[in-house]
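What you see is the complex with one protein chain gone and the rest in place.
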Amino acid sequence: MTSLAQRPLAPTQSRQFTRPILAAIGVAAVASVAFSIPLLWGALIGLALFAGLALADISRATIDAIVLASVGAAAAWWFDSVLDGRSAAIELLISLRAGLGWLVVGATVGAILVLRRPTVNPVAVPVTAVSAYLATALMSASGASVGVLADLEARQLREGILQVLGAPFHLVIGLSVVAVALAIVFGYLAQSAAVPGVVGSALFTLVAYNLVGFSVAEIVAETSRVGDLAREFWPPQWTWPKTIGSEPTNVIIEPMIETLQIAVIGATVGCLLAIPLAFFASRPTTPTEPTYVAARWILSVLRTIPDLFWAALFASAVGFGALAGALAMIMFSLVIMAKLFSETIDSIDAGPLEAARTSGARYTQVIQYGAFPQVLPTYVAYALYIFELNIRASVVIGVVGAGGIGRLLDEQRTFFQWDRVMAIVIVIFAAVIVIELFSIWVRRRLL
Amino acid sequence: MIRFTNASVVYPGGLKALSGVDLTIEDGEFVVIVGLSGAGKSTLLRSVNGLVPVTGSVTVNGAEVVGASKSEIRAIRTDIGMIFQTFNLVGRATVMANVLMGRLSMVPRWRSMLGLWPAEDRELALQALERVGIVEKAYVRASDLSGGQQQRVGIARALAQDPKIILADEPVASLDPVTSHMVMRDLQRINRELGITTIINLHFLDLARAYGKRLIGLRDGQVVYDGDIADVNDDDFREIYGRAITPDDLLEGAAT
Partner (left out) sequence: MNRPIAPTAPRVIRWVVTTAIVVPFVWAALGLDVSLDRLVEAPGAIWSRVASMFPPDWGDISEILGKVLESVNVAWVGTIIGATLSLPLGYLAATNISPRWVTGPVRGLLSAIRAFPELVLAIMFIPAFGLGPFAATLAIGLHSIGTLGKLTSEVLEGTDAGPVEAIASAGGTKLQQLRFGVSPQAMPNIIAYWLYRFEINIRASAVLGVIGAGGVGDLLIGRLRFREWEKAGAVLIITVAVVLIIDFASSAIRRRIITGHSGTGRVSKALSLLVRPRAT
């Protein structure tokens, strides 16, 4: 009989940790609903964490249980006393301070993990600590921002009257700590970011869902009276008096043309200005290392500012009107183009650049003759794409006073003239579709 | 005249590519450099036009490369044409546009910016193409040419500079044997007819023997052989390569 090679063990599956996590959460849930005295529910959350660690075979030592329970109790007491006696709405900064106890709880869990499993990177301690902390801070802040904690009495908090997501506040906090800390622990054991990633995302979704006041029921309710809503919008009103008392005329077309003009200016100037920035921000073509780093940073920072913020800023600087809009669209196009284009330049063939350099060419000549021909077709395709984006973006900048059809849209919606809004939206829709079809046609012929 | 005095190159990573090279290359010479890959052939070539961080002293017709300012380096490079193993052409541009790249340092900035090339530069470019025999392809995209034709465009680009020196870095390494011979013959002819100092890196010994006049052998960044190619024997090659000659070192051997 031939001897068989030993079969390898299956790599640690995250699935095996599902049971301990669920068990721990269950313990914490039952405990928290039953008792709302800070020291007690805190200790129970500590014990729930211990239960999770024990079920995953990390630690069964009594000392760990005692430490976790006491740290949990202390954290809950701190949490409660920071929030205690505040009748005003809790602000984010107070949430951040109140959650500090959970930082210690997270650190303790991380420390137990590192002590009991020597292969785990000690970075696990701060990672667990910060994650647990952020989870609780976000949870309590989410309560604060929607005003659940407004006019809160400490008594209410203690008695569990206060509700977040339909559950007592401290229960939500406790569950978040347990879920996040254990997810991180198991992420380390399974050597996978997927477990904490999914758990974290799920918790954040809960927070966000609660905060934005999302309600499926409301969507369903609104859908059922879609007929009433449609009557507000339909039929669209195409003409109305420009000033009170004057004859109704079509006042949509003129601002729509202004929007197109703003988009053309923005795309043209923005795409031109993007060229040097893109070459500076690409490895093969940057003149010096500091230029490269600076260009990259400028791009990253400018990229964070949304189009309408540009419009609002420029409107406040140069006054309301098309100039502010054109400037905003220039910045908008510049940033996107420079980013896309620099990524294209990153992948060019450096040979022609070297050839140009060795013939004694100057920097601009090296770029123009060695690099630019290689990326020209991509540049043209991007420029058309950016023109399309510009049409869509320039429609809305008027809302903050930067000219074009957006101003009209904002005006009519402020006066609840939904039938006029409908007419404007139809015109926008038609313009966007026509431009897009045109752009697709040109791109197909070019490439 | 090119003169190396105790020239060394240490790359930023700490790799010592060239150590203490002393060499003199007279005007109009046709020099072939051989050595294993990594022996410093490319580095030696690139220290002539200041593409590598060289210390010691390298002078090109009296101008010092080491420590030269940006504009001084540009002035030196203007007189040096370079030919590359991978041709380094802009594939999307026409042959003419590629050859005109050799004229970049000679035209005013605004003219190159607008693409308004003076008639005499166009004439020089066309003459360069005629010299390598592919003027009929002047308005074809460079990427549409065969490898041998692309390398001739590369040579024409170097010629368009009206150079005093041509550096060729493994010019035939990406080509088949027949084309390799054609390109080498072109380089030899240009050296004879125009008297341009030509320095070529080669991997294949038989090509070096067939076309070279003076042979420089490099090993571990040092010159281990320097003499007339007619005098070189197999022992010298063994010294340069640190091992016996194999068929891989010969173009004909590698081809079969």
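General remarks:
Letters A and B mark the chains as written, and numbering starts fresh at 1 in each.
The rule is short, and it goes like this: a residue touches a chain if its C-beta (ideal position, glycine included) is under 8 Å from a C-beta of that chain, and two chains touch if they have at least 3 such contacts.
Just so it is clear, the model here is predicted, and its values are computed rather than measured.
Checked against the full complex, the one of B:Glu64, B:Glu130, B:Asp206 or B:Asp226 touching the unshown chain is B:Glu130. In the complete complex, the residue from A:Ile262, A:Ile275, A:Met337 or A:Ile367 that touches the missing chain is A:Ile262.
Mapped onto chain A, the interface with the missing chain covers residues 91-93, 118-123, 127, 138, 141-142, 144-145, 187-188, 191, 193, 204-205, 207-209, 211-215, 218-219, 222, 229, 232-233, 257-258, 260-262, 264-265, 268, 300-301, 303-309, 312-319, 321-323, 326-327, 392-393, 395-396, 399-400, 403, 406, 409-410, 413, 416, 418, 421, 425, 428-429, 432-433, 436.
Remark: the residues of chain B touching the chain excluded from display are 94, 96, 126, 130, 133, 135-139.
Methods note: only the chains that are shown with their structure count from here on.
Computed from the mean C-alpha positions, the centre of chain A lies at a distance of 54 Å from the centre of chain B. Interface residues of chain B, counted against chain A in their complex, comprise 49, 51, 74-78, 80-82, 84, 86-93, 97, 100-102, 104-105, 109, 112-113, 154, 157-158, 161, 167.
Those residues of chain A lying in contact with chain B across their complex are 349, 351-352, 354-362, 364-366, 368-370, 373-374, 376-377.
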